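Here the complex is missing a single protein chain, while all its other protein chains stay put.
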Amino acid sequence: MKVVIGRYVPGTGFFYTMDPRTKIIALIILMVATFLIDSLMLMLIAIGLIVLLMIVGKIGIKRVYLGLRPLMFLLMFTFVFQVLFNRQGDILLKRTVFYSPLSLLLGIGLIVMWLFTKKFTRFKLFYFVAVIAGVFYIFTELGDLNPFAQSTLAIYEEGLFMAMFIMLRLIIIVTLSTILTITTKPTDLNLGLEHVLKPLKVFRINTEDIAMIISISLRYIPTLLDEANKIMLAQASRGVDFKEGKLKDKVMQIVSLLVPMFIISFKRSDELANAMEARSFVPGAKRTRLHVLAWKTLDSVTIVVALLALTLSITLRIWPWI
Amino acid sequence: MAIKFEHVSFQYKSIDNKGYLALNEVNVAIENKGEFITLIGETGSGKSTLVQHMNALLTPTKGAMNIFGIKISSKSKENKNVKFNPIRKQVGLVFQFPEYQLFEETVEKDIMFGPKNFGVNEREAKKRAREAIAMVGLDESYLERSPFNLSGGEKKRVSIAGILAMEPDILILDEPTSGLDPRGRDALLKVFYDIHTSLNKTVLIITHDMNTVYEYARRVLVMREGELVYDGDPVKLFSRTNVDNWNLDVPDIIRLKQALETEFKLDLSGTIRNKQALLKRLEELLS
Partner (left out) sequence: MNMIEIKNLGFSYQKDDVALSDVSFNVQKGEWLTILGHNGSGKSTLSKLLVGLLKPNNGSVVVDGQTLSEETVYDIRKKIGIVFQNPDNQFVGVTVKDDIAFGLENLQIERDEMLKRIDEYASRVDMTDFLEKEPQALSGGQKQRVAIAGILAMQTDVIIFDESTAMLDPKGRKEILNYIKKLNDVGVTVIMITHDMREAVLSDRILVLKEGHVLKIGPTKDILLDKETLESSNLELLLPLEVMHTLEQKNINYPKLKEFLWQLSLNT
């Protein structure tokens, strides 16, 4: 069973003992610090430190990597985009791209072959990169027989730099967030958020109500999944084939699933609201709490460390010696 | 044999890969005409899983099924070319909660939904909707109403009509009378019985109500922990041993009969399956 991105995994280590408030606040501080970094070297050091933290905190690096994998495509796209279209700085590489019948044929042929055979390879990423390299080679080296058009492909220093930079930044942000969600139970996360968002009360936003909404949503997610499944079975019994169908059919299939889900949800809201009110729930009123959070020394230390990282980041931006 | 199961087992896979054997070596055969079967068993015994195999919503992880000539095995490779959808027209399954299937703007459109999915044209589907709504004991005026403005009992009937309109050969109903008041329950059971007798269709009802089992069924299937432990006569089902072993509820009639026989030495032997028969016999004995 594949691991869902960032889902809570029980474990030991200081990340698990930390108060959820600490993790949320530290995450925000560190994200700001990350965005202030403007040197590649510093970025790499930051990643190194994070990896170190994960090792000490007993968080499986493999798990975090698995969490990043779905984003590979986005990372690749960002990288390529920057490399190709950022035209600042010195030119690092310049090649002419030739469009000829031969190159088009070979290029498209290679891509089609990739589309059909990619299911069978295990190292999809490498295969993809190899195919891209192949296409590149075809268009730059083989194309010069009877080209009917040509253009220039240039990679600039700045482009390469920005590409790496943005990619690394994305990796840091996602990794930090993943550490948060892997080590914090959704209910604890919700409790932490509720406390952290308390200042918003000044703007007349009731954070306790928001936390209650999130908590009830969490409670009903398994129920909703179960009902969705049952609805699909019931509609399948009436001839709905959820696997096949043209676009028009797909629309009808989705409607036959969504309408019952909505109706059931509305009925549930009504009944649940009645049950809550009958148990003396008044939105906005003061409530005592079963779950309390306990601030520990570890939490203070973590916040201090995060603030130090921020300070360092600000300092190095103003006086860059790395 | 319309439906034939041979050594059918079904293992649910769960997130922690622990798996759970919902069906264990079930062998059963069901005709497509003339049977009135009740399927009983505790919650979790595999009843719903079993009927979901009967219209191919689920396929076995072991064993084989033959449904109206279509062979379905436990090997998904062999099942690649099997079209499951046509089976669902022939074996109609009505789920317990009508809320899972009602979704159209009008009752008429909702009932027509099933038949249209199986290629029935608009005119014919409308005709079937009119017939189906009458079959479940609701007036034609219901056709224009929204399915969401109906009472629980009315919704149940509309959902049943939706499957009847598909003109299945076998009708399977999952706890069709739960939540209905006594009169509603009796009325609906009579509907099923009428469909069974007038159209000679096989009807299979999952129920917890032993009185229903005793009064209506000619054949009872008992599920227990994924196994089919009894397949036969409802009268013989309620022997002392079976009741004790399988923790069965005893139908009211049997309990009353046994109590009267023991305490008052009344002769209540013979086939007394419902209230009327019992009252008649008592009248005869005591006047």
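Going by the order they are written in, the chains are A and B; count residues from 1 in each one.
By our rule, a residue touches a chain if its C-beta (ideal position, glycine included) is under 8 Å from a C-beta of that chain, and two chains touch if they have at least 3 such contacts.
Keep in mind it's a predicted model, so treat the numbers as computed, not measured.
Colleague: Please provide the labels of all shown chains that the missing chain touches.
Modeller: So, taking every chain into account, the missing one touches A, B.
Colleague: Specify the residue from the set B:Leu180, B:Ile195 or B:Leu228 that touches the hidden chain.
Modeller: Touches the omitted chain: B:Leu180.
Colleague: Please pick, from A:Arg7, A:Lys94, A:Lys201 or A:Arg219, the residue that touches the omitted chain in the full complex.
Modeller: Going through A:Arg7, A:Lys94, A:Lys201 or A:Arg219 one by one, A:Arg219 is the residue touching the chain not shown.
Colleague: Just to verify: which one of A:Thr12, A:Ser280 or A:Thr297 makes contact with the chain not shown?
Modeller: A:Ser280
Colleague: Even though one chain is hidden, which residues of chain A still touch it in the full complex?
Modeller: Contacting residues on chain A, toward the hidden partner: 187, 215-216, 218-219, 222-223, 226, 267-268, 271-272, 274-282, 285-292.
Colleague: For chain B, which residues lie in contact with the unshown chain of the complex?
Modeller: 42-43, 151-153, 178-184, 208, 249, 252-253, 255-256, 259, 263-264, 275, 278-279, 282-283, 286-287
Here is the rule we use: only the chains that are shown with their structure count from here on.
Colleague: Which whole number of Å gives the spacing of the CA centres of chain A and chain B?
Modeller: Between these chains, centre-to-centre, one finds 47 Å.
Colleague: Along chain A, where are the residues that touch chain B in the complex?
Modeller: Touch residues, chain A against chain B: 1, 227, 230-231, 233-241, 255-256, 259-260, 263-264, 267.
Colleague: Please output the residues of chain B touching chain A within their complex, sorted ascending.
Modeller: Touching chain A from chain B are residues 15-17, 52, 55, 57, 85, 88-89, 92-95, 97, 99-103, 113-114, 117-118, 148, 162-163, 166.
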